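Below is one structure; the comments refer to it alone.
All protein chains but one are shown at their positions in the complex.
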Amino acid sequence: MDNQLFNGTLVRLAIENPETDAASLARWERDTEFERVLSHKPVFPSGQKKWRERLEEAPDERQFWFSVFALAEDKLIGFVGIFMVRQQHGDCMVGIGMGEPEFRGKGYGTDALRLALRFAFRELNMHRVALMVLATNARAIRSYEKCGFVREGVTRGADYRDRIRRDVISMGILRSEWERANSR
Amino acid sequence: MILQLFEGEKIRFAAFDADKDAEALSKWTHDPEYMRLLSPDPARPLAPFHIKKRFEEMEKEAGRDFYYFVIRAREDDRALGFTHLRWIEWNHGNAHFDMGIGSASDRGKGYGSEALQMLFRYAFEELNLYRLTGHTMEYNTGAQKFLLKHGFQLEVRRREALQREGRYWDGLTYGILADEWANANR
Amino acid sequence: MDNQLLTGKLTRLVAGDPDKFGELNAKWSHDSEFFMLFDSDPVMVRDAKRSGQFFRERAEKERPGAFPFLVQTLEDERLIGEGGLWNALSSNRDAWVSIGIGERELWGKGYGSDALNVMLRFAFRELNLHRVNLVTFEYNRRAIRAYEKLGFVHEGKIRGGMRRSHQRWAIVFMGILRDEWESANR
Partner (left out) sequence: MDNRLFTGELTKLTACNPESDAKIMEVWHRDTEFFRLAYGRIAQPWSVEHIKKRIENHGGEVNEPVFAIRTLADDKLIGQIGLWIEPSQVEGFVWILIGERDYWGRGFGTDAMRVLLRYAFRELNLHRVVLRVFAFNTRAIRSYEKVGYVHEGRVRNALNRMGQRWDEVWMGITRSDWERQSAAPKNRGENNDEYDNRSAGYIKPVGA
């Protein structure tokens, strides 16, 4: 049995702690460059109090959000989550955001994503995991491809910001593809 | 392209935090000049309790469609004022905005101008709105100059719409289209 | 535009959180004479917590036409009394006013009259009211003289309407019109 489910090589996943995590989330959301890549909803600084309330909401079985800690420094650097879980279809989505800029582009995100996939396939017994990413977010797309995600479709001009329309790419990975990618 | 929407040079936009900001807003409402420049409603001093209550009511009434920012000074993070977008009609791309700089000593330093430019960018480039509407009063010549300087046009004059100091004053409505702002900033 | 709307010669009107009203009323309730002059309900000593709760409920249910104030001295910013304008946003353009100085060592020194005069200025210059009503008790002679000096006119009384210390007292009604106040303050 794999008891290191939540420990990777560079990061570990932990359940969110409203007291401490809300402060970081409130700080990260002020970086709208980061926020706008992350979500299609209008960015808005909802503030620490609101984040605290959201984190304290009772978890439901359709979404599982984790805080991502850098192992060496034991520092909260981002979050990752499996959400929109549809048990009867074995389908879900994954979302990831590396809040601390100095930990981006160094493999921490990819490692956290791998842990989330292991959780989705091994623990939640999902059949597939999907995600959506801006066509212009090349670094994220490379990380997803490294984890075994395949492009499944494009919604043309779905993101509209700064008076520019951008495509949104949807990617997915099946359990079989994930098993193969990880048995090598 | 501007990537940071909430960080200006001299100011930044922050969420309203009842514990931190109710005190400052309450102090401003004790200045009749501030209250009378801000709204046609009867000016009255508000305690922090009332500030929080009003904010909750505004939030409940508009649900998600209420974007309220506290304007904070970057130098010492003190609250300078507020600005918000309200009554948003997504199907028409319409919104009303309001803005206030709390203490007289903070006015005339460019905080309002920078806040308005940031609000324009947020309204037209993040929320993709079509136009913005602002209101002021006949005796508030400062606000009128401010609005005209930033590209607003006078659209409606409601004759004798408010009464103060024993006489009637007109209510003024100003509007600006997204393209007009974009062209002005080309 | 008058920017000293809420400031008099000796006092200014400020807003107060329910807890602050509760704390002050609890303190002043131990001076039975004050409450006999200020209120018709049987006097009772009150504790700050329960008193605060009472004012919180009052604030929750506050109707738009209610304008409660605390009275603060200008020289040392002490909170020395309370009052307010009630039912002030009616189509009759009138309102009820109340004033009480809790700190007894300041009685008879003009603080009450000054605060009441500021409230009348607020009523006539900001709320554009036509008249202000007040009710007091026959034995409150010092207050009645002060109201008369401010321009209030006796408009009627309920003979023997109150019973206190084994005696019947009249409930006294007084009123002042806007132009009467304006000429008194020319």
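As written, the chains take the letters A, B and C, and residue 1 is the first residue of each chain.
One rule holds in what follows: a residue touches a chain if its C-beta (ideal position, glycine included) is under 8 Å from a C-beta of that chain, and two chains touch if they have at least 3 such contacts.
No experiment lies behind these values; they were computed from the predicted model shown.
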Task: Among shown chains, those touching the left-out chain - done: B, C
TODO: Identify the residue among B:P42, B:G81 or B:G102 that touches the chain left out of the display.
DONE: B:P42
Task: Of C:K27, C:R56, C:R93 or C:K157, the residue in touch with the unshown chain - done: C:R93
Task: Those residues of chain C which, in the complete complex, touch the missing chain - done: 64, 89, 91-93, 128
Task: On chain B, residues whose C-beta touches the chain left out of the figure - done: 40-42, 89, 91-94, 130-131, 133, 153-163, 168, 171, 173, 175, 177
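In this text, only the chains that are shown with their structure count from here on.
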Task: Chain contact graph, described as a line, ring, star, complete graph or other shape - done: line
Task: Chain at maximum distance from chain C, centres defined as averaged CA atoms - done: A
Task: Euclidean distance of C-alpha centroids - chain A vs chain B, Å - done: 36
TODO: Mind pulling the residue numbers of chain C that touch at least two other chains?
DONE: none
- [ ] Would you pull the chain A residues touching chain B in the complex into a rising list?
- [x] 26, 30-33, 36, 42-50, 160-163
Task: Touch list for chain B against partner chain C, complex - done: 26, 29-33, 36, 42-50, 53, 139, 163-166
- [ ] In the complex, go through chain B and note every residue touching chain A.
- [x] 1-7, 12-19, 67, 69, 124-128, 182
